[in-house]
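With one protein chain withheld, the remaining protein chains of the complex are depicted in position.
Up next, chain A:
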Amino acid sequence: MKAAIFIVGDCVISPLGMGSTLNFEKLLAGETAVAPLDDTTLAEHRIHAARIADHQWVGKIQNASKYTRLETLFILAIQNLIDTYGIPVDRRTLVILSTTKGNVSLLHNPAARFPESRVYLSEMAHEIQHYFGFENQPITISNACISGALALSVARQLLQSSDAYEHVLVVGGDEISKFIVSGFEAFQALSDGRCRPFDRDRNGLNLGEAVAAAYVTKNPTDDAVCIRAAGSFNDANHISGPSRTGEGLYRSIREAMRLAGEPVLDFISAHGTATVYNDEMEAIALHRCGLSAIPLHSLKAYYGHTLGASGLLETILGIHSLRAGELIPSLGFQYPGTSKPLNVITQPIARPMSRFLKTASGFGGCNIALIFEKV
């Protein structure tokens, strides 16, 4: 019998502000971080995106000029966890970083004021390690848009299989850059307004940025949430498009449900990027799993797609929803728009809850499903 693993603390830095409770309250109040953005360093024309304002991070850490914008945000989130939960900075503590592109904004960018070697994720990890003086080299995961959720699964497995660590800090983050904007634009994946996950009229995603951090350990607290089960499978179908049958996601959810003992779910925190094909694929996978009737949301119209942070960010807000007993509405949804129906949450509903399913899918055909349960 493997040890149960818990999320006992968290931190969110998003355009809505710092702190997961604050972020949760703002979601329930219907606030969104997605806004029109006119910035020629990102795109020639207006995009809709969710960007962290400078006042949230500038000058907030020691020797600030030595660290890139994204490193600063990672450091702020880790510092917040250490301070809030009294986590020791010694060999019992491991940091897992999750990011798709790290400091890629520096690459070939004439405005960059750091050496290009900082683009290497191992360099970024090194900087963060030495800021705090962690004894263990951070583990960095870069596995497309499932990175954040996958990092939680990796943390769980590491804690279960080894006594080397007692505290694992899982920290996910990505920032908006011309690199990413131009790429998603080339894919014609960006929405012309605020995105509309699962809606009939959805026409693409918004990019967003956030750093989200979870404190994972074997020792539960009163309000801890257990990482109950995980499933992760590749579609083996296409490198940049979701499977038409939702095969990998279907298998991921089935595996997580089987391992958790086929529990009753109170809600589903979907990936829901609001591209035509992604949302359709998710609806098909959930239908195949017999989960179409479970209340479901996507948080992408609040935060945009925060890439390597998204799985963690959305999990943390799901945990707040679970604890508070309030379902978070899926912003941007008006008319059903998938071939298989879904029970999209359209207004805040208060009810006692025990567990939820988090899913994520990404380029390369990767998928993950995780089940979180109140202690």
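As a convention for this text, a residue touches a chain if its C-beta (ideal position, glycine included) is under 8 Å from a C-beta of that chain, and two chains touch if they have at least 3 such contacts; residues count from 1.
As a convention for this text, contacts and distances are computed from a predicted model.
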| item | value |
| --- | --- |
| Hidden subunit of the complex - UniProt protein name among "Amino acid ABC transporter permease", "MinD superfamily P-loop ATPase, contains an inserted ferredoxin domain", "Non-ribosomal peptide synthetase" or "Beta-ketoacyl synthase, N-terminal domain" | "Beta-ketoacyl synthase, N-terminal domain" |
| Residue of A:Q56, A:Q79, A:N109 or A:T346 in touch with the missing chain, whole complex considered | A:N109 |
| Residue of A:A144, A:I294 or A:A324 touching the missing chain in the full complex | A:A144 |
| Per the touch definition above, residue among A:T21, A:Q160 or A:Q334 touching the missing chain | A:Q160 |
| Contact footprint on chain A, counting only the chain that is left out | 2, 100-102, 104, 107-110, 119-122, 125-126, 137, 139-144, 150, 154, 157-158, 160-162, 178-179, 182-183, 185-187, 232-240, 247-248, 251, 362-366 |
